[in-house]
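Structure first, commentary second.
Removed from the display is one protein chain of the complex; every other protein chain stays in position.
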Amino acid sequence: MAKGITRRDLLKLIGGSAVGLMLTPIPWKVLDETAKWSQNWSWTPVPRNGKVNFKHTTCYLCPMSCGARVRCVEDQPVSLMGIPNHPISGGGLCAIGLGGHLLPYHPSRLLQPHRVARENGRIKIVPISREESLSAVTEAILSSKQGSIAILDGQPKRAISFAYRKFLAGLTNGVYIVPPIDAGVPAELTLRVLGERNLSIGFDMENTRTILSFGAPVLDGWGTLGQFSKIVRNRTGNNKLKVIQVESIHSRTAQLADQWVPVKPGTEAAFALAIANVLINEKLCDAQKLRTHSTDFDNGSGHSFLDLAEKFSPASVAERSGISEDKIVGIARELVSQPGADASPARKKPSLVAFGGATFSRDEQIIFMDLNILLGAIGTKGGLIPRTELPDPIGGRLTEETPLTDVPDHSVRVLILDGAESGTLFPWQMLEQKFVPNSPVVVSLSPYFSGIALHADYLIPSPSYLESCNDSPTPAGAPTASYSISTPILPAPKTVVEPLDVIRRISAATHSNSGNEIQPLKELFKNRIEKIFKQRRGFVFDASTGETVKLTTIYSSGQLMKILSDGGCWYDKEFGVRSSEFGVLYSFLGRDNHGFEKLLAAADHHLGDSGLVLLPYAANVGQSHQLMTKVYRESNLREPGNEASINPETANKLELIDGGSAVVKTGNGISKVKVKFDRGIMPGAIQVAVGPIVTGYAETGEQNILEVCKISNDSTWRITKAEIFPA
Amino acid sequence: MADHGKVMFFLGAAVILAFGWVVFPYVIYKPVNQPIQFSHFTHTSDNVGLKCENCHTFDKDGRFDGIPKIEKCRSCHLKPLGISGDEEKLERNYINPGLEIPWVIYSKQPQNVFFSHATHVKLAGIDCQTCHFGQAYTRSLRPAYFSRISGYSIDIFGKDLLDFPSTPSSGMRMADCSSCHHRQGVKESCIDCHK
Partner (left out) sequence: MANYESRNFSGIAEETNYRKSRYGMVIDVDRCTGCGACVVACAVENNVAPAPPAATDRTGITPIRVYKVDNGLPFPDIRSVFFPITCQQCEHHTPCVSVCPQNAVALDESTGIVGQIPVRCLGCRYCIVACPYHARYFNWWDPTWPAGMEKTLNPDVSPRMRGVVEKCNFCFHRLQAARSKAAIEGKKDIDPADYVPACVAACPTQAMTFGDLLDENSGISRLAKNANSFRLLENLGTEPKIYYRSDQEWVKRLAENDLTEKEKPNG
């Protein structure tokens, strides 16, 4: 007779199930599966697999025209690398170029036009439609007849630059502005030493013996990547290239140079003239030749270059600059020395003087260039060599290129910032003082809300890197002319606006018609390439084969266009580098009478010893991509824009703490910084990089120290009196 | 007097065992059907005579292309070649609009595994059927089964719930690959198969 089911029975049932469970796959399988599940969180991305293929393009994040090979998976770029054997880049790509494929997804990237609202010191961007943005710009232009319409072109001499100039020429009050950043040797200086307008100057650094650099980042990225690589590699082995870095800043180049000459801020030109003084007095230059090849080297007027150099003896400059007289004389002698006492003329390599264009005034630059003339570096192998200019792709009437310093104050009413990616290395103040007092309007065409775009009123973004067409004309400092183009690799979103569409719209609204005649960019490239093809000179590099051939072997300009559209490049042969018997009339002081006084004043500029000096310096330029955290925060290899480097001696006197917060105060404002002790910094100097603050996943912060720098009368901003307090 | 305790015990065990061995294997895996019932047999039989490598190609760098793209199908099926409803579906939904067929992949290894078809097929000379047994002669595509918990395919983690290492044709776990490597005398190292 069965009993009822008791609790004990139930427990036995459960017990049996438990034992049975152990003998089934259930617990083991569930454990296994759960372990796998816990390692595959949905938010850890899984890279998409697929067909791999390679495309080529030319990087245009800066003007140096490096070739880039794009590795794509299912047509999505996943990495960039240099193109081996590329004649301009030498096969490399810089830290910014290597992460360029991330830029279309950068948090600061704009996908449609915006209006910028500023309230209570906060910036807010409000999305608006394409139509709204274009109407707003045309309205601003038509609203008043006062003031000019200006375009600031970040990378002049591109095809689109010519388009801008043509458009502006059709307006009654158009101005085309080129920024005061290092774009190689300015045209005016070129005219002085080469005497011709259609040439520009390149640096034949491969064959140089010693580079005397005034602030130029020779070992940190100067000239093309190929040139930079050669400079670095030529510093080892026999007959090595020497770098003498003259600057107050403990820059990367100063850290690596063979000799760092930390002159007191402002005394660079005086130092250069002291060198000139030694060269002249110790007969280390060919004074006779210089007399016959110029009207103002030594003309007995008491106001010639010779007289200028006399005023800057090494002894007097030693005190001003903080560099001993012996050192100055030693450097001058070094510049003309050759390996081996009787080196044959063929083995002789000249020295040359390089200078970082952005931070020096025009007059100081004249002095540096004059030193080059003295060294016989003009038109010689290993020195400054002439290059042809690229053909004009558009023809017709074009507005002149106006350097920013020449634009009259309070004259610009509407400023269009072209979206060139080369970054902002000059203070916004310099632009601000050019605006008319009542309601100027600033429009940014940049695809990113960064750099000077932060000051804009309207943002009309162009397609981002890898999504647009662009051309790369001859880079500053390259030894020959060159040309390459880039075509889109990714499709651009439909909501962004081509810059030429903005131009055409303004043109239509102002009834100027100059914009309507502008062809699409690709056509402009085609025109330029046709003209280059017709010249039948130079060489062509084909990225897909890695080979360089003579242009004469290319059978049509269509074929040339095809090669250049796929990451190739054209470069000129060297433009008849003549011997030092360069038949030109050098101009040392300028044809106007003020040359002498101006240069005297420029060279005499130096700061007294009182107080601290804020020295801004440029770190990496360009729109920084997210992976720059590796270089800025995760390894502090580079100083970010909110870090102030100070000599420990100076810092201790001011009671600053290494790694602590501080406030830098100048006559122009204050800036919050983090303090970093660095034994290499000149005592009394506060060094702050003009660089990004790469904060994290979501932002690349911008804190631009240039905002608090003082712009001096000669339009430079490299020296600002400052104070620093612990925060 | 019946001992209810023992009965209950064995009843419990029996129920769980039955559940664990019979029901559980079906419950834990979720079937997913292929978008088109493709018949390998039609394509590989003597009429058409295609070989594996005609559609499942390698590129010049040795990467295995895997399941062919729609271009491959289009190269023959631009116009219907037969009368099946599936071919009609192929034309209508994929070839004409130019869309890729969303095939469900049976043997996709997890992210951390690197498998080189080139090494096994070209260098070791292993026949496709050794690991993809019978696939070439199927007349329809079986549904793919994915674990409801981890999402892994049953082809990878083994149809054999006992987890004993078996041949690659019934599972492609590390132990399965290793067992074949041991038989062939292939030395192993982490970096050869992981990424």
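Note that the chains take the letters A and B in the order they are written out, and that residue 1 is the start of every chain.
By our rule, a residue touches a chain if its C-beta (ideal position, glycine included) is under 8 Å from a C-beta of that chain, and two chains touch if they have at least 3 such contacts.
Model, not experiment: these values are computed from the prediction.
> Looking at the full complex, which residue from A:A315, A:L637, A:I657 or A:A727 touches the chain that isn't shown here?
Here the residue in touch with the unshown chain is A:L637.
> Which listed residue (B:K60, B:K79 or B:R183) would be found touching the missing chain in the intact complex?
Among B:K60, B:K79 or B:R183, only B:K60 touches the chain that is not shown.
> Which of A:K283, A:K494 or A:R679 sits in contact with the chain that's absent?
Within the whole complex, the residue contacting the unshown chain is A:R679.
> From the list A:I125, A:L627, A:L654 or A:I711, pick the residue that touches the absent chain.
A:L627
> Sort through A:H106, A:R209, A:R320 or A:R413 and give me the one touching the missing partner chain.
A:H106
> Since one chain isn't shown, list which residues of chain B touch it in the complete complex.
With respect to the unshown chain, the touching residues of chain B are 58, 60-63, 111-112, 114, 116-119, 122-123, 186-187, 189-192, 194-195.
> For chain A, which positions touch the chain that isn't shown here?
39, 41, 43-50, 73, 76-82, 90, 92-96, 98-99, 101-102, 104-107, 219-221, 225, 228-229, 232-233, 235-236, 250, 252, 255-257, 260, 262, 626-631, 633-638, 647, 679-683, 694-698
Here, only the chains that are shown with their structure count from here on.
> Indicate the whole-number Å distance between the mean C-alpha point of chain A and the mean C-alpha point of chain B.
Distance between chain centres, rounded to whole Å: 53 Å.
> Within the complex, which stretch of chain B touches chain A?
The touching residues are 1-2, 4-6, 8-17, 19-21, 24-25, 28, 59, 61, 63, 65, 110-111, 147, 149-152, 157, 161-163.
> For a test of understanding, state which residues of chain A touch chain B in their complex under the given definition.
Checking each residue of chain A against chain B gives 1-3, 5-6, 8-10, 12-21, 23-26, 28-30, 32-34, 36-37, 40, 46-47, 51-52.
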